[in-house]
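A protein chain is absent from this complex, but the other protein chains hold their places.
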Amino acid sequence: MPGKVLNIIVTGVGGQGNVLASQIIATAAVESGYQVSVGETFGASQRGGSVMSHVRVSQEKLGPLIPRGEADFILGFEPLETLRTFREYGSQKTQVIMNVRPNYPLGVLLNEDKYPDIPELTENIRANSERVWALAATDLAVSVGVPVGTNMVMTGAFVGTHILPIGLETYEAVLEGLFTGEILRLNLAAFQAGFKAVS
Amino acid sequence: MEQLRMSLRLKQEVMDTEACTRCGLCVGLCPYIKTMNERIAFIHDCSREDGNCYQVCPRTPTDWATLDQAVFGEARTDQVLGNYAQILYARSLDRGTGESGQYGGVVSALAAFMVESGESEAAVVTRGEESGPPTPVVARTREEILAASGSKYSASPTLSALNEGVRQGLNNLTVIGRPCQVLGLRKMQSLTGVSEHNLSARQVNFTIGLFCFWSLDTKVYSLFEQKTEGKAVRKIDIPQNFVVLTTDAGEVQIPVDEVREYIRPTCLRCFDPTAEFADVAVGSTEHDPQWNTLIVRTAKGKEVVERAVAEGRLEIKDYPAARLPLLLTAVNNKKQRVVDGMARGEAGYEYLILNSASFAAAGRED
Partner (left out) sequence: MSFLSLLVNEPGRQVLMSGNEAITRGAIEAGLSYAASYPGSPTAEIVTNLGRLAKTHELYAEWSVNEKVAIEEAAGASFTGLRSLCVVKHNGLNVALDSLVSISIGGVKAGMVLVVGDDPAAHSSTNEEDSRLISKVAHLPILEPSTPEEAKQMTLAAYTLSERVQLPVTLRCVTRLSHGSGNVTLSLIQPANKKPVFKKEDRFVTHVAFHQAQEIKLAKIREAADTLPFNTYTGPEDAKTIIIASGPSSLYALEAVQALGLAGEVGVLKLGITWPLPEKFLLKHMKHAEKVIFIEEIEPFNEENVMALAAQHMTDIYPIQFFGQHSGHVAGPKGPGLGEMDPDIVKRSIARVMDTGVAEAEAAVATTNAVSAAGVPSAGIPEREMAFCAGCPHRASFWAMKSALALDGRNGVVLGDIGCYSLALRRTGWSLPQTMHAMGSGAGIANGLGKLDMFGFNQPVIAVVGDSTFFHATIPALINARYTSSNFMLVVLDNETTAMTGHQPHPGLNKNAMGEDVQGIAMEDVVRGLNIPVSIHDPYDVKGTVETVYKLLQSEGAKVLILRRVCALLAAKAETRPRVYVNQDQCIGDDCGCNRFCSTTFSCPATIWDPKKGKAVIDEVVCNRCQVCVSLCPQGAIKVEGGDQVAR
């Protein structure tokens, strides 16, 4: 862990499973003896809105929200949301994993807004951050037979960066507490695919 | 001045001003224009800059002379009745059509002839209901055509059924329509420079126009229901000064003056009571209930009528010379009222582009 506190933001669109990803990371951190504070918004934002979880891992009690510009890590499930979050919370010190599959907002569907060019967007974040992993997480999930497993691929990729000194087995234990049988097997496969893609 | 979008203009110039004739031609061209109870409305602004809906509407600007050229290939020869080849008395020899039809049953006989001969795949007709407004239908059989025979006196958006039929893949259709409906069809047929999709009128191969001096608002059906005490109405006729409703229990008569308040204002601004752009136009004789007046207008009309006569479906005879002035006076008076209204600068006539060749008042009065 780079400093006393690791500020992680999981960002995406309602329905992508980012809340579950943040809960897995946070649970593994609590199980490993850290103080964790998670801030999230759900409810109305499920309905196609932007969804963001702040996960703060440290040795002390912290508030549920990360101050602007102080995200150490952004786990972006969707390019536009990654950009939006990076603009507000990112800095030259921020590391980013971004799923490159877009989810078009209503304004784009209505032909009123233009979705940003993804390679350009990626370069933009790369130039202004510490590091960017642009990951075809949804494709990766499909390739291991779990089309809805994007969140597991992304979680695995986060673990693969080793930014938190928590072992793979701790996360796998969290997954084993969450799922059983075939669903556990599929989720583990997606998780491991993400892990390998980054490490 | 910035040009408004076509769709918005249709709404503002035609629908919002009650100029709409309820022809139904714009209904179903797109998912935004719908009809219910003979009212036509925009559900949602489609945001399109262009719009066939505006261009084909019988109540958007129409140059009569251009349309004469498009339909007949020549300038107007009769300024009261429009161009025609023959004016006749006619009646159906097709057993069945004469019984249920109005007067001579010519309309049903011709439509059935077109469908049965295979020249048209179906006929777009307006089927009367036992109560309330009639229903536009695509009739694919003789039975379905006969089921729809008889005059209707409200403004059914019949052409919505044409759009629906063409979308379902039908080709070569006969359309039975009011003069405004025929006008819309002809406008659509002569459109240029637009996408070929959804131009339903191009699938019409025969138009039977109906004489029409006015139509009634659907509120009149409440009056009918009240007068017949809720009985099913089998037939409606307006022979002279009474509206006659035929029910299973007999006839109910309503003085015509009682229904005048239901006449749609747009009908008072109509310049075309005899379906001037139809292949054939049919009306009553106002004289002999066994016969219809039949105006054969186009070459196509002439050819179909001749075949129908040859095949024993139709009987024709000369239009009585003594009756012709009466018809001309009635039509001329209606046209004169429109021209007078235009001259006074009244609203509602913006759609009419006339030149002296289109109409020169004959000066006859009632």
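Quick notes on this one:
The first chain written gets the first letter, and so on, giving A and B; residue counts start at 1 in each chain.
Criterion: contacts are C-beta pairs under 8 Å (C-beta built on N, C-alpha and C of every residue); 3 or more make two chains touch, one makes a residue touch a chain.
Because the structure is a prediction, the values reported are computed rather than measured.
Displayed chains that the missing chain touches over the full complex: A, B (touch as defined at the top).
Interface note: of A:Met98, A:Ile125, A:Leu140 or A:Ala157, the residue touching the hidden chain in the full complex is A:Ile125. Note on the undisplayed chain: of the listed residues A:Gly107, A:Gly145 or A:Gly167, the one touching it is A:Gly107. For the chain left out of this panel, the touching residue among A:Gln23, A:Gln95 or A:Gln192 is A:Gln23. What chain A contributes to its contact with the hidden chain is residues 13, 23-24, 26-27, 29-30, 35-45, 47-50, 61-70, 80-81, 83-84, 86-92, 94, 104-111, 113-116, 124-125, 127-128, 138, 147, 174, 177-178. Interface with the hidden chain, as seen from chain B, comprises residues 28-32, 34-37, 39, 41-44, 46-48, 51-53, 167, 195, 197-198.
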